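Every protein chain but one is kept in place in this view of the complex.
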Amino acid sequence: MQLPVYFDYAASTPVDPEVVGLMADCLRRPELAANPAALGHAAGRAAQALVEAARAQVAALINAQPDEIIFTSGATEADNLAVIGTAWFRQARGRHLVTSLTEHKAVIESCRHLATQGWRITWLRPDAEGLIAPAAVEAALEPDTVLVSLMHVNNETGVVHDIAAIAAICRRHDVLLHVDAAQSAGRERIDVRAGQIDLLSLSAHKIYGPKGVGALFIDQERVRRVSPLLFGGGQERGLRPGTVATHQVAGMGEAFRLAAQRLPDEARHVTALRDQLWSGLRQLPGILLNGHAERRSGHILNVSITGVEGESLFYSLADLCVASGSACTSLSNEASYVLRALGRPAALAQSSIRFSFGRQSTAAEVDFAVEYVLRAVQHLRSFSPIDVPGA
Amino acid sequence: MQLPVYFDYAASTPVDPEVVGLMADCLRRPELAANPAALGHAAGRAAQALVEAARAQVAALINAQPDEIIFTSGATEADNLAVIGTAWFRQARGRHLVTSLTEHKAVIESCRHLATQGWRITWLRPDAEGLIAPAAVEAALEPDTVLVSLMHVNNETGVVHDIAAIAAICRRHDVLLHVDAAQSAGRERIDVRAGQIDLLSLSAHKIYGPKGVGALFIDQERVRRVSPLLFGGGQERGLRPGTVATHQVAGMGEAFRLAAQRLPDEARHVTALRDQLWSGLRQLPGILLNGHAERRSGHILNVSITGVEGESLFYSLADLCVASGSACTSLSNEASYVLRALGRPAALAQSSIRFSFGRQSTAAEVDFAVEYVLRAVQHLRSFSPIDVPGA
Amino acid sequence: MDYSSEVARHFAAPRQAGTLPPGPGTLVRGEGGSVEQGALVVFQARIDAGRVVALAWQAYGCPHVIAACSLAAEKLTGCTPAELGTFEPLCLRGPLEVPALKSGRLLIIQDALRKCLAAWDNGDQRSPLNKRN
Partner (left out) sequence: MDYSSEVARHFAAPRQAGTLPPGPGTLVRGEGGSVEQGALVVFQARIDAGRVVALAWQAYGCPHVIAACSLAAEKLTGCTPAELGTFEPLCLRGPLEVPALKSGRLLIIQDALRKCLAAWDNGDQRSPLNKRN
């Protein structure tokens, strides 16, 4: 087994070899080197054809039309375009948005920015298991609410929100719904039509595609337009300027095509590993599962360990590539705000570990992780002044 | 010779094989697959190290410090961040900007957006040869001017602006200067320190790097901060959120490293081809050079041909990948606004051809182009009702 | 922009392009459009014994305009002068596959042909063969 073992698929996945092959080909072939906006010549049209094929592949995974897909530099930009772009475009209709405390920073910071510009934001707090009740969404709607932005699968806990119920409420009240599906696309089935989703953010690198490319689905009937955040040469229907990166979107298209094929097998694979990990780790006295026990996506397991400090815990896990709630290991300087919103005290939020699994994960790696974590916690507790019952 | 012949290096360049190799390697190696913001584990730090090495390479090409480089999704985003981000950040100081009618759309549309938000924009008009006089910049400054945004090399005509003189004026009046160097980086020498440039936009795909990645240089002393346009996880010093695409920025770094090495040879190569093309084409009666005859970068030649209509001209040139001023061949629906700003009538702006050269361009290709264009124009003129003296 | 193979054929080898040499009968001329509008066409017709015995054209315009001139000249050769005035250039849309957005441009051919007829009706026989600047 190669050390450190990679358990951080929710942060980013290795690019699928087929996708790498296609991207390398695309980068290597001079006849595909043209700017896909250079429709005046054959080389430009060849690049453009690749872009459009990718758009169709991305659309297919979520049952959208190709012209409802706007390529962006990632889900962060897609989230910004959905939230800020919708808010600006519909400001005459109202200046109130509903979101939650456990969204990704891309949504949270977009909303906070809007708040500085005069919008009102209702921040929904999840229950202790990380779920937002659809009734809470309904209760938060006001006559001038223009957008509800809630994620599908939470990137820290893996809980799956009841988007269908929330969407039905939004339709009933004629409010637009934006869903951040960066963690769920390719892992959970998504149908924007059946699911009545108006805007949906996607990222390629969470599902074996390249980093630096994503997309925003914009329902043509219900949304039609949002205000662009960047200005330039009119690419992507004027909503997202800048030369479209042919190899990047082609890679995303291929990754999404593969994801559609592999989804059921892959979901089974990661769910089995997650269950194996949890049944190993739960022997540990004082270990807590973060997030709802059933309503969760298969690729994430998030636990908190009482009586050990986060940074030392994390330091003890050097042979595992995992994410931690510990402040010093991430770009932001706070303990996981997601776990805090679930009501975990700061210390428990910091002593959390997020394991996330993917195609290359194996049962042997999970066995190793169980033993390794048990040993590390035992060491830390051997000199801890805090009494953990059963330890 | 492979047909069509590619003469559109100013729109995009093929990725250098060494850059492709490095990118493919980066995409293929699972140990580099992590999110470079995952500083908590070894895999994340390995990715981060690649990103920082690339940052240093990009900085080196323009004599900046690595921490003055913010990676973006391209020069379009860099231009937006420079113009809109500076305007917002400094709005208390003033709400007036100076730019020109011949900037790239990324700057023009950013300024037009600001104009809708209450900023005043002074649009400088170039002379008939495409140049902006430094004195005109000085005359346009007002007490509340916060930014001058002018490009280094124009992407349509190839004219080189006197940035040094303009920068001196900006410093004298304590106004920030942003320079769009998408066309010049790697082709003309740039030294942001000696040149007194405060913000500078860069693109990778114009200089044999990948599409979809660029950078903004922000002088640490003079500018320090701009308001971000996108909000999220705090990457790139909080100025540009979203997972940094390791393979993309590594590709940009390598492309910039190679560009620094090859600049003098390459400039000689393209300049020779351009001169060869012009001495062949100028035999044609009624052909006009667009842009200043001497103050120009070597890789672009832009001509207008009187008495033939743009779309038909362009259609006749199917074996050449060139850019045209003709409306129907680009995403925008107007004849080249750059040539219009130089005073060319619409018809002449439409009957323009931009040839641009690069590493793979050859003298044989240029010979072919000369003959091919002469023949096409002769055909069009054979049934044209317009008399061209000498034709 | 895509062009049909019919347009491509006419563009590569336009029929009856150019000007008519002096000869028997009456030579009339009419033009439509302008360079500023993006298309300028000039038609010349030689009318003899109540028939358009020869027709020629010159065009500054996009490939659709050029192909339309070529096809119209071919179709109308041999018609009566009155038919120059009643010719409906939109009938060329189908054979040439002219996109809707561009069909308006075909109307300048109508203008030019009607001016030929008007010149004939006026008895105008001076045919200004010289090109314009």
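The first chain written gets the first letter, and so on, giving A, B and C; residue counts start at 1 in each chain.
Keep in mind that, in the parts below, a residue touches a chain if its C-beta (ideal position, glycine included) is under 8 Å from a C-beta of that chain, and two chains touch if they have at least 3 such contacts.
Worth saying up front: this structure is predicted, and the values here are computed from it rather than measured.
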| item | value |
| --- | --- |
| Touched by the hidden chain, restricted to displayed chains | A |
| Of A:276, A:312 or A:360, the residue in touch with the unshown chain | A:312 |
| Among A:101, A:165, A:347 or A:374, the residue in touch with the chain that has been omitted | A:347 |
| Identified contact with the non-displayed chain, of A:118, A:264 or A:385 | A:385 |
| Chain A residues touching the omitted chain (full complex) | 307-309, 311-312, 315, 328-329, 345-347, 350, 382-387 |
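We take it that only the chains that are shown with their structure count from here on.
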| item | value |
| --- | --- |
| Topology of the chain contact graph, where touching chains are joined (line, ring, star, complete, other) | line |
| Chain occupying the most central position, where position means C-alpha average | B |
| Between chain A and chain C, centroid-to-centroid distance (C-alpha), Å | 62 |
| Two or more partner chains touched - positions in chain C | none |
| Chain B: positions in contact with at least two other chains | 329 |
